[in-house]
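In this view, the complex is presented without one of its protein chains, the others remaining in place.
Moving on to chain A:
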């Protein structure tokens, strides 16, 4: 324990949001959501601060981790400011250097001004009304999968995406081709071709040297889209991922509703049995949730399927541990969801490597629309009750699937 941490703890302790601060810090330290008030008040802020400081080598690591965690919460807007508060408070530890605790003072860091060209470009795109689509398209081009979770999209820093983009595409021409290829796999190609154009216009300065040497491609993504559609009347369709056997195993060994609740909590936010949670759950099929969770497991970038599976097991178990049916459902029995988690793992384990391969193939072969193609069950229901915080109908439509067309 250091004096600096104690000072920060003291300051945070007096904050009106101290409970939320603790909850989020515990979440970042334990990878699990704590809502038990006894355990919350028992948690020591100074220790939590030290642990966070040890866990995350730089303030940026901390910021990004907290932002990511906030994205998984259903009160993300409230917790965003809490995350900011924690980051600002702890930045003192990082900026002053813990070796000299005496000089540590709590102060908010001045807002960092963008200095790199990428940050400049990010700032321009950040103002665009189509920001969400811009990010979705960039995620698709950089990471080769279609992100449908609005939280994840919101929380992914544009600057990171631009960095990945310029690493992946060293020439403006190849970027143009990459964007065009991605656009034509989507079920709203025209809309996204315009988004791609907007990105290219703003991003050009990052490729200035190339432009100066006069190699800039003249065609536009829109041209590319029109050309390819004209040439290819039967677009390539990736092999649909077949999850029938996985689902059958789940049906055989567990309650499908509880399986959905657990998967939903993993993919989106912890289900709390409130009426809007029920309305949201009804928007997702078991199949769609499985796909999302599998895609997310792949996106973590573990080198081997075995490791990705192990990580998934860990996540399921952690989620299941903090879960029980509410008291009115006769539950406090946490074992319920642990059993569900085990049943899910049992269903996913035998063919996991093959499944991962199929999902990867589908996403690499162009298909942002993959999630979509086979997923006649990744359906869109017009939600009269859905809370606006979770879903924007336009987001759902983007992945609503070509099969239905």
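As a working rule, contacts are C-beta pairs under 8 Å (C-beta built on N, C-alpha and C of every residue); 3 or more make two chains touch, one makes a residue touch a chain; residues count from 1.
Rule of thumb we're sticking to: contacts and distances are computed from a predicted model.
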**Complex member absent from the view - protein name from UniProt, among "Low-complexity protein", "ABC-2 type transport system ATP-binding protein", "ATP synthase subunit b" or "Amino acid ABC transporter permease"** = "Low-complexity protein"
**Asked** Who touches the missing chain here, A:80, A:285 or A:339?
**Response** A:285
**Fill in**
Of A:166, A:255 or A:317, the residue touching the omitted chain is A:255
**Request:** Name, in rising order, the residues on chain A that touch the hidden chain in the full complex.
**Result:** 234, 237, 240, 244, 247-248, 251-252, 255-260, 278, 281-282, 285-287, 325, 328-331, 373-377, 379, 403-404
